[in-house]
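All protein chains of the complex are present and in place, except for one that has been dropped.
So, chain A:
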Amino acid sequence: MKLNEDDLYRTSTQFRQWSFTAEQLAAQRAKTNLQATERVKLNVARQRAQRAQATEFDSTSGNSGIDTGANTPNAVTSDKEVDCFTVAEELAFLEEFCERTMALGQYCKFSDGAVATCIQFLRRFYLYNSPMTYHAQNISRTAMFLAGKSESEHQSLDDFAQRISSEKTKVTPEQILAPEYLIVQALRFNFDVKHPFRALKGGMLDLMSMVNGKYEGPNHSPHKTAADLSTALHQLPRKAGGTAVRATTAQLTARIMEESYAKASQILKKTAPLTDVYFMYTPSQIWLSAYLLADEPLVLFYLSVKLPSTSPVYGKVIVALRECASMLSSHRSYRKLDASKEEQAKMDADHRAEIKRLIKKLKTCQDPDKVDLVKLNQAQKRDAVQGSDLDEHKAKRRKMDRENFQKDSDAFWGPELPKNGDKPA
């Protein structure tokens, strides 16, 4: 009974719960979008009807309590037909907020791992929930707070709230806590996200042991001994299809550990979290793809050592890596690296315009029931005080009952039995 490293990965929740094929992802997003659209339309219609009734009722005031006086009309106050997000718009909106969260995490001095975890939390959350239902602004703050906790980089709630609130927008601790349980439940309590960061370091260790001629692992390449491997590595071409030039060990080390590593690491930190690769590939495949983009001959050589080139698995791995790499390289943040200054500026401008349009559009299709999460959260709690619904007498009696029950159950033999003459409780 032996387990290999693949079996270990198969036991992770990331594989069992959060791995999808491209079709599954698309289908799930379409389903979520459809459900959210229906719900938004229903809720908006209901609220509009209520509002119409209210204005009829006190026609003198002319202004109901729902209109907060903001000059942009929201879904309820405007008269137009609700125009909901499409799946593509939802995804674009989500990606924008993932990027903003990345900036937020860096601003709050969270490590790259925690930020990447937070982004995965967001992506997982919005797979089953729509930004139309829960605004990404609220969710991303809480997701960041949660990710800090789950990556053991906890910042106290008050500090965190203070740090992220600005002059314009004040963030209270309640606002951060309100959707916490909602998020945790949507994540199915799976807090562990497997990142390719440590994997990249592990790969570097393995490669360096090959360079130094100390490699002891399985070897399927034609270079049989560790020394042969080392020689072959020194003669690897710089680019795919390039000519082989013998490099010194110092040059090779610099190539692996500084140039390629830095580039791959940058891709993993800045681009990989923003794409769907976490859903569709394993961390091992992700780091190898990133490295493939950085230094193709090295990765191919590495794979030829690890897997026999005659086996069908070898071909499949290469195909998977190339697919993953193309997914990474087609992302905007990666394309931006190669683009010229003007192109970059143009891309950014386009992107900003698009986002501005989306944010404006969201205002008119936000689910009016789920705007105030703090209030919703309070309503769920015991003895929630909604205005003065629960009268004082009732609350007092409930509190007394609770205290008495607590006291009784603390007693060693449990609550006292009813005395003979008494009425049974």
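In this section, a contact is a pair of C-beta atoms (placed from the backbone, for glycine too) under 8 Å apart; a residue touches a chain by one contact, two chains touch by 3 or more; residues count from 1.
Basically, contacts and distances are computed from a predicted model.
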UniProt protein name of the chain not shown, from "Histone deacetylase domain-containing protein", "Ribosomal RNA-processing protein 42", "RNA polymerase II transcription factor B subunit 3" or "Protein slowmo": "RNA polymerase II transcription factor B subunit 3"
Contacting the left-out chain in the complete assembly, out of A:163, A:255 or A:306: A:306
Touching residue (missing chain; options A:2, A:80 or A:393): A:2
Candidate in contact with the missing chain, chosen from A:40, A:199, A:274 or A:328: A:199
Candidate in contact with the missing chain, chosen from A:105, A:283 or A:368: A:283
Footprint left on chain A by the chain that the document does not show: 1-6, 8-10, 15, 17, 19-22, 24, 128-129, 133, 181-182, 185-186, 188, 194, 196, 198-206, 208-209, 212, 214, 216-218, 253, 257, 280-285, 287-288, 306-307, 313, 316-317, 320, 370, 373, 376-377, 380
